[in-house]
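Omission of a single protein chain aside, the complex is shown with its protein chains in their original locations.
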Amino acid sequence: MRIAVRLVIVLLYAFLLAPIGIVGLTSFSNDAYLAFPPAHWGLGGYAALLRNSEFRGGLEVSVLLGAAVTLLTLALGTAAAFAIARFRFPGGGALLAFFTAPLLLPTIVLGLALLLVFARIGLLASFTGLTIGHAVVAIPYVIRLMLTALNGLPPNLEEAAATLGATPSRIFWRVTLPLMRPALLAAAALAFLASFDEVTITLFLVGPRLTTLPVEVFRYVQNHADPQVSALSVVLIVLTVGVIVLIERSLGLMRSVSRS
Amino acid sequence: MKRFASFAALLSPASALMLIGFVLPMAWLFRLSLDRAVEGGVLIPDLTPANYVQFVHDKFYLAILGRTLVLGVVVSFFTLLCAYPIALFLFRTRSRWRGILAVLTISPMLVSSVVRTFSWMAILGDRGLVNHALLALGLIDHPLALMNNMLGVTIGLVQIEMPVMILALIAGLSRLDPTLEEAAQTLGARPWRAFVRVTLPLSAPGIILGCLVTFVQVMSSFVTPTLLGGGRVYVMATTIYEEALETLNWPLAATISIILILVFGLCALFYERIGGRWQR
Partner (left out) sequence: MDQSLAARGRAGPLKRDSALPPVSVGYLALRGVTKRYGEAPPVVSGCDLDVARGEFITLLGPSGCGKTTMLRIIAGLVVPSSGQVLLGGEDITARPVHARNIGLVFQNYALFPHLSAERNIAFGLDMRGIRGRRARDRIARALGLVRLGDFGQRMPRELSGGQQQRVALARALVIEPAILLLDEPLSNLDAKLRDELRAEIREIQIRLGITALFVTHDQAEALTMSDRVAVMNHGRLEQVGTPTEIYEHPASPFVAGFVGRTNHLSATVESSDAGGSILVSSGLRFAAPEPLRVNQSTTVMIRPHRMRLSRLPGPSRDGINAVPAAIRRIVFAGDMIQYEADAAGTILLIENQTSSHPDQGVSAGDQVFVEWPVSDTLVFAEQ
């Protein structure tokens, strides 16, 4: 009985984790097509990846876009979180619900809705349009994280600073913000990842000369499946793990992943 | 008054973003669902429920809605089946590997959906792991069609949804007092019966939450049905995309979107009513 239970657990873990492992293995292939196991092992996939100018272009856009979204949502989100946390207005909960509402909507619907409006106001296929679209799905994470951090600050510190003669703005810059540095780092990482991994909304907003990496990959995979994509996947996973380690260092993984 | 001014000043930039990136688009989406379109994507402003009527009367679209609902239910069921043992194991184990296992369990969540779906192509494809193994063992002569169909989409989605389901189940289990199962056993229940009569019903809130989140995510999933469906699996999300960017029938795309949101709303309502009963 115990052995049977353990076997089930092992099999389920295999099912859960196999895809990542398989991608890693198929990336070391010199084949022209995706096959497991590869007919010829090698670094051909990685070589092809380096020569792929579409992917390189997409990566450039994605990184720039991610940086822009991170800066924008960090500024706007922190301000909003501060307002909700410090001015205990009735309806603060409703405000929070409003700012996190985009997460509850299907991204496909949000993408379509953005397409419809941006087509009218000329933001389609523009960097600005992409930034707004990504910011809307990134800002909920930022606000929630910053709000948790603000509410978790040791009480009375700000009051103590005030009794020592600090003005409200100096309290914010000299006391509150330094205390929130780990949360800021985590929020930045999450905002960047939310933008960097976003596909569905982006598909509606990109143009011929402005495409992100995930969209390039999505379109590529629709037509070909080859080791090059495996190699790219490995690179992306390594990058993501890097960002996660950053969060983990500053905040703890489980806390930032749990959505409630 | 000064207080309110600084409150507004802090809140308004984010609100402006939400306005043009969320409120306005959603309102416009609804408005457009009442317009009409003619061939070639020409919009005719109107105030008509024609698109909704068309959706409800067209067997093609109804079949898509039905297929999406069935996919949601089937994937939720199998995800629950695959996730429950892992969740229970993680909840109970005192192994020193527990932390690492927990991170491994949710690690797939951190991998982009395109990559995750692509990895299933390497497993389910004609030249993938499963077909290769079965051919090598001589169990089949021709590769099985494991993707570019509903089966592939279902398998991929189950794996993709597992981490979320496990998190929901663990959240539900964490409120469970481990002495309850011991109490059941001292009262004469064998371990299996103690599980069925005590642990399982008490983990119902986690099960309901996990299934609902999975169902909702599957209903709106786009990348996985597109890639693992190979363009042959039509669900709500793929249809919205096609109507919007290929057929260029924006009003119909908007209509299907609103219907999808309605399904979401019903789910939320269901959770409020059923979930409320289980809250302590």
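Chains: A and B, in written order; residue numbering restarts at 1 for each.
The criterion applied here is as follows: a contact is a pair of C-beta atoms (placed from the backbone, for glycine too) under 8 Å apart; a residue touches a chain by one contact, two chains touch by 3 or more.
Here the structure is a predicted model, which means the values were calculated and not measured.
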Displayed chains contacting the withheld chain: B
Hidden partner chain, touching residue among B:24, B:69, B:130 or B:189: B:189
For chain B, the residues touching the chain missing from this view: 177, 179-180, 182-191, 193-194, 197-198, 201-202, 280
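One rule holds in what follows: only the chains that are shown with their structure count from here on.
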Averaged-CA centre spacing for the pair chain B and chain A, given as whole angstrom: 18
Chain B residues within the chain A interface of the complex: 3, 6-7, 10-11, 13-15, 17-18, 20-22, 24-26, 28-29, 32, 82, 85-86, 89, 101-123, 125, 127-129, 132, 159, 162-163, 167, 171, 219-220, 222-223, 226-227, 231, 236-237, 240-241, 244-245, 250, 253-254, 257, 260-261, 264
In the complex with chain B, residue positions of chain A that touch it: 5, 8-9, 12-13, 15-20, 22-23, 26, 33-37, 72, 75-77, 79-80, 82-84, 87, 89, 95, 98-99, 101-102, 104-110, 112-117, 120, 132-133, 135-136, 139, 143, 193, 196-197, 199-200, 203-204, 214, 217-218, 221-222, 225, 229-230, 233, 236-237, 240-241, 244, 253-254, 257-258, 260
